[in-house]
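Only one protein chain is missing from this complex, and each of the others stays in its spot.
What follows is chain A.
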């Protein structure tokens, strides 16, 4: 019995690492997504080219290889990262590349009449973007951002390969110490699923909050 309590603690510690990775990775992904997504819409060719190169590269290569590269190859250039830093960087940059396309698509989905209203009201390019286009585009992005965050959550399990003690890593520890596969892996399956549901629920709530009044329903 006491042994199982220890194992549960291990799994919970793993859950904390997974949640941390997901949160920090998502923040990085979000920042990078806005920079690269808006970069793709820049007036300047160099900015567009740079953003496109980043997006295509990270979408076109495996997240597994990216993570290994960040963790094992970067040190050869003198940049040594902790497993957590490497995990956040790898996951954030990878998912950020997908989310950048979401940002771009959402911004482009806002009708040209909104841009024209900005011009007619003499708003600067950035003022219009910041106060008119992005707030509307953000609502369009949200559901897909939710999917991206869930993808990121699921991808966190690969950090166990660089010896970061996340949920998957801990399940393997429990398995090797107890010889039982079913219990630890069923447990983390349920935890992953619960976390994904939490993300879905959070995004829905945010969506509902931000779209209040937009559909003609009294605020």
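Please note the rule applied: a residue touches a chain if its C-beta (ideal position, glycine included) is under 8 Å from a C-beta of that chain, and two chains touch if they have at least 3 such contacts; residues count from 1.
Note that in this section contacts and distances are computed from a predicted model.
S.K.: Tell me the UniProt protein name of the chain this structure doesn't show, selecting from "1,2-phenylacetyl-CoA monooxygenase, subunit C", "2-oxoisovalerate ferredoxin oxidoreductase alpha subunit", "Ectoine/hydroxyectoine ABC transporter ATP-binding protein EhuA" or "3-isopropylmalate dehydratase large subunit".
M.R.: Result for the unshown chain: "Ectoine/hydroxyectoine ABC transporter ATP-binding protein EhuA".
S.K.: Which listed residue, A:8, A:73 or A:214, touches the chain dropped from view?
M.R.: Per the contact definition at the top, the residue touching the missing chain is A:214.
S.K.: Would you mind spotting which of A:42, A:82 or A:119 touches the chain that isn't drawn?
M.R.: A:119
S.K.: From the list A:47, A:132, A:161 or A:183, which touches the chain that is not on show?
M.R.: A:132
S.K.: On chain A, where is the contact patch with the chain that was removed from view?
M.R.: Against the left-out chain, chain A lists 113-114, 116-117, 119-125, 127, 131-132, 135-136, 139, 213-216, 218-219.
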